[in-house]
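Part of the complex only, each chain left as placed.
The chains carry the letters A and B, assigned in the order they are written, with residues numbered from 1 in each.
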Amino acid sequence: MTTPQAIFPLPIGIVTVSDRAYRGEYEDKGGPGIITALSELLKTPWNPITVVIPDEQILIENALIDLADHKGCALILTTGGTGPALRDNTPEATEAVCHKMMPGFGELMRTASLQEVPTAILSRQTAGIRGQSLIINLPGKPSAIRTCLDAVFAAVPYCIDLIGGYRLETNPAFCTAFRPKT
Amino acid sequence: MTTPQAIFPLPIGIVTVSDRAYRGEYEDKGGPGIITALSELLKTPWNPITVVIPDEQILIENALIDLADHKGCALILTTGGTGPALRDNTPEATEAVCHKMMPGFGELMRTASLQEVPTAILSRQTAGIRGQSLIINLPGKPSAIRTCLDAVFAAVPYCIDLIGGYRLETNPAFCTAFRPKT
């Protein structure tokens, strides 16, 4: 494991996983949806490193590894590819590259999404740790992305503290990061 | 993966997993409980394909594979074998034959069952996709079966759409299937 590089503003990986967006048949709305959400949630200056890739497990794995190991992203968010269809491979790719899985993220994101649509249980989204990076799978639709980020984001900065990453500060108008006193 | 066969009425697999029911020491109530529930929940004409097998992992796997790959069942429901006991092997068999796991089903079925009994957390029930079939583990008791099906059934038709299966219509008196507009 490498020590975090002093890159500033903080790089955050944003991975759009979609065959159609990759082929240009369809405008990527997930990636921009994540950027809009983070612009409100984060006070710490940050820079998006965006990637658009097809629903191919090995390509998703390579993108996650590159953002975690070589681009110094303490936080990597994916959008798309978490459903039950044949080409939905994002959770498998995430699990393949993570050293530790974080089941609480997927559970809470599904519970929050269930308040909006009963098909929330079809999302297989998960989260995990690779080295000093937290990887979180998000849905494809911007409104669903926001629901999921709002549900879990208060726990994200402390998670990144615990894995030795940068100290993230949230914007109290939108999110109050929680750090237990120990 | 094979394309769905144009079998009509739709075959739905119903697998009772129970040593005692298999040996005839005990009347199978789970299988009939599923049939009663589906008769209310589904408007699309369907036919049950029922199997009663002992709690032996390889036999459960073989039954699931046969119903998915050779009998054309877009939906396969199991009853029994999800607890912590030595002979409870249904979730392991399900995981062994599925190409993708769907953790949201088990989470929501346990949450719904917890409203009724605190021992709901002892159910290890899960769900997953094999080819063009959705496999869902249900409890053994008819009342618990109904609680679980009521909790998740609104998401079942869209899940089957996404894996390329038959279009299921639900009976609005009992369940309103949800299909997101995309």
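Here are some notes:
One rule holds in what follows: contacts are C-beta pairs under 8 Å (C-beta built on N, C-alpha and C of every residue); 3 or more make two chains touch, one makes a residue touch a chain.
These numbers come from a predicted model, not from an experiment.
Complete-complex copy count for the single protein sequence, taken from this structure file and not limited to the 2 chains in place, is 3.
Everything below uses one rule, namely that only the chains that are shown with their structure count from here on.
Taking each chain's centre as the mean of its C-alpha atoms, chain A lies 31 Å from chain B.
Interface residues of chain B, counted against chain A in their complex, comprise 1, 100-105, 107-108, 129, 134, 152, 154-155, 158-159, 162-164, 178-180. On the chain A side of its complex with chain B, the touching residues are 83-86, 88, 92, 103, 106-107, 110-111, 114, 117-124.
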